[in-house]
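Removed from the display is one protein chain of the complex; every other protein chain stays in position.
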Amino acid sequence: MMTTAISSNLPVFVVIAPFIVAFILPTISRRLRLVESLTLVLSILLVVGAGLLTHYVKAQDTATFYSMGGWTAPWGIELKIDSLSAFFVLVVAGVSLPVSMFSVANLSGEVGNSYRTTRFYVLYLILIGALAGIAFTNDMFNVFVLIEVATLSSCGLVSARNEPVAAHASFTYLILSTLGSTLVLGGIGLIYILTGHLNMRHVSAELAQVWQSSPHVVWMAISFFLVGFGVKTAIFPLHIWLPDAHSTAPSPASAILSGLAVKGFLLCLLKVLYNVFGHSIIFEFGIDRLLVLAGSIAIVAGSIFAIAQDELKRRLAYSTVAQMGYLFLGLGLMNTQGLKGALFYLASHAIIKSALFLTSGVIISTTGKKNVRDLAGVGRKMPLTMAVFTISSLGLIGIPLFSGFIGKWHLLLGGLETGNFISVLTIIAGSVLCAAYLLPVIRIAYFGSAPEESKGWKDPGLPQKTSLVLLAALILFLGVFPDPILELAGSAAVNLLSSG
Amino acid sequence: MLFLILALLSGVVGGLIVAAIPESRERLRNLIVILFTALGTLSCWVVGISAFSGQSIMLVGHIAGFTFSLGPDPLGALFGIIASSLWMFAAVYSFGYMSEKKRHRTYFTFFLLSFSVTLGVAFSGNLIVLYLFYELLTFTTYPLVIHERTPEAVKAGKKYFLYSLSGAGAILVAVVFTYSMSGNLSFSDKPILAGSVDPRLNWLLVLFIVGFGVKAAIMPLHRWLPSAMVAPTPVSALLHAVAVVYSGVYGVLRVIYSVFGHELISQLSFGRVLPWIAAFTILVGVIIATRQDILKRRLAYHTISQLSYILLGAFTLQPLGLAGAMLHMISYSILKVALFFSAGIISEQTGETEISKMIGVGWSLPKTMTIFGVASLGMIGMLPLNTFWSKYYLMQGGVEGGRWQVAVVLICSGIVNAFCFIPTVVDAFRGKRTEGVLNKERGKRLFLMLTPTAILAVVAIFIGLWPGSVWPGVEAVVDWFF
Partner (left out) sequence: MNKLLNKILINYPYFFAVILFAIGVATIVTRSNMFKKLLGLNIMESAVYLMFIAAGNIRGATEPIITDSNAGSTIINPLPSALMLTGIVVSVSVTAFALALILRMYKHYGTTDAILIAEMRDKNEKWGNK
């Protein structure tokens, strides 16, 4: 009885559980160990839940719809459980587990006392819950609410370090991001006026009938969504908030923000574009070409900005701007290969960028050096940390047998299929530029002559080590055995392209 | 099978062991290095000889949805044997050369890792594996290029890296392209794209040639090579005259004969341009070389020119041309390594790196300069040296393919080559033997450096007098593709 109740309501539990735990945590903030272990247990449960969901989705041919509270669509809020949502929840759970593990017995130094640390965990769990919700939701207003929850908790995470710089970064992020959400809300409003629905299935069915009679409104709604989500996903040139925000946040927060949060917003855009508008409208308005163009510009410009940065975390933050370009490019390719590649790349980048931010966090907190040119000697004194950094870098550059390669391979296949040679060129140029901004870090860390003060530097404690090794193992695992994730991404891509 | 695995793994295992040995244990480290290099070389010979006799050994694995296959055909076996044998010589030379330098551990670790990766390139059984090892080669040789850690070295390393990675990027696109066209990436005696008709094939060929051309230093993609000469001499000799650049040449040969096939290339308009690009590189490369005053830079530009001999032979698309290319691959590498080794001895013993200051060097380093002179004669292509035969076949291949111009280019290049090195040798022995000039060819360090150099010169003469000794390998390659 109990098991069926849980299993039939599993998606709800996956979304609700982080929220519940988040609201329990403040009551036990005196006992930091308990807070940490509770978060860790929840993360493990999330991974299990995501695994079960994936298992369930793989057995199913079509998407399953779940009505919240028994209110069926179009009146109630509906959750959609299909390969896309299972895929994203798996990514969220897979990345949040190592990040939670990394935070154990490590955060107070960066964030402050145990109360502040507990608050950090509260925001962190709310963010995870919101991201899981984004994966499932099939209701447009619910999308707005969830992205606002995600935005607010992200802003809170950015300002978690008790520093005025963090407050400034957080404020910029908050204003721009809320601007974005308001635009999205405007877009939702226009769609609602046009169709009278908020449920994505119903909207899309209605829109297919009416869009030709009022193309201007549809065009306006699409531009609202594109700019709104563009700000939130930090697509170049709407990225100005990201480098500040992601580089001033504590490193686990940077990892989760760069690794997952921006991707959650991207997923919303993906759902809106493919599930609501459908590819005939995307084609008609030339959105696909726009996305490829925006992605290409982001890849090149973001990488060049990254090369110019000397501060390690800022360099990584600009790298996120560049890597988001790949995902946009994949969305714009409009074929199964490209979309599959983009989704796989999303997973791969989530893991890699978390690993990079966590290792750089370790390096910065151990050595006190923020800048790339001062990192000499780190490679020898902190072998494990730097090994993980190297593996992640190779993965991001896209060497075969690392996860990034598989994503790039499918993106390239997709680009060649559409005959879009600009995309092919930028994907490759992006790899080379990526090497240009990551490899100097490795060179200096391994081959630079170590300064006197480097005697006391050493690898972090056991939980941190485990978490880093886990991430590195995931990168290699996805590079060598990508099939389970790739199949999931592939079936998600097929579903997205066949709808609408 | 066992020998194939041994050949591929000896470098990696040896490299890891060396990395674990403390910096101060020099003798132990040298022992490990020579042991594992010898093991790899020996296995390589065994594998190679069985490949020449037609037995194919394959390691096949399915990883990440791709087939990874390792196993040499005659071309790969030939490349593997050349590279691994020269690695032995370079190892011994390095013991001498490095004994007065710093950071041995890093040097020998990457020296051995590069060994494995180069053999990986040689034994690659499909395009994915070739791409993987081609990319890895950049990563494992990069620390060797920046070994001196001077700002100049770091700059050269950056250049090397960006050129190589851009090339690898072009190859990746080309590989994906090939995959989407044919769905097959494995090398066999039948070309991958045989019989396909597609207007985009020309572009595919351009992509491949640009990609592999970076490491093969085809002009105008050659700029990294002269800068990379800041590396220690054994590295310049082995990697930038043989292993790394040959992996590029090898890639081009693969593209021509295994991916497209000579029949398809002859139908492509870009295929007809290729010999002229190679001819241009041959002439311009050697002319620029004569204008360089720093000996290592002169050798670098000379390398660029000589690599295109091999490419030119391959681009003739004739059996005799390919035979010439294979012979040149063998002969040139031996002589060039000898030249670099002598240059290293000169700069280490006298401190001179510029040719204009080397007048009279021959009196203090008579043996070295003799070897240098012998190798210079080889570069012109005179009997009794091995390069005579390779040039002979290259010319024959050109004429057979209906391009008598090839022969003219080779003759011109031979004459310029004479201008390039003979004056240096003459200058070295010019002037009176002044008082107080010591014979600087003494000591253990010099013994370690001079011995491999001398053996290489002897081998070159031996092959020149008895070219039949290497003919079976060449014949196997030609038979495989024609």
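Per-chain numbering from 1; labels A and B assigned in written order.
Note that contacts are C-beta pairs under 8 Å (C-beta built on N, C-alpha and C of every residue); 3 or more make two chains touch, one makes a residue touch a chain.
Bear in mind that the values here come from a model prediction, so they are computed numbers and not experimental data.
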item	value
Chains on display which the left-out chain touches in the complete complex	A
Candidate in contact with the missing chain, chosen from A:I28, A:V41 or A:I175	A:I175
Hidden-chain contact residue, picked from the options A:I20, A:V41 or A:I193	A:I193
Omitted-chain contact residue, chosen from A:I16, A:A105 or A:V145	A:V145
Chain not shown, touching residues in subunit A	141, 144-145, 148, 152, 155-156, 159, 164-165, 167-168, 170-172, 174-175, 178-179, 181-182, 185-186, 189-190, 192-193, 371
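Basically, only the chains that are shown with their structure count from here on.
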item	value
Of subunit A, residues touching subunit B in the complex	397-401, 405-406, 408-409, 412-413, 416-417, 424, 428-429, 431-432, 435-436, 439, 443, 446-447, 449, 479-483, 486
Residues of subunit B touching subunit A in the complex	63-66, 106, 128, 131-132, 135-136, 139, 142-143, 146, 149, 154, 157, 161-162, 165-166, 169-170, 172-173, 176-177, 179-180
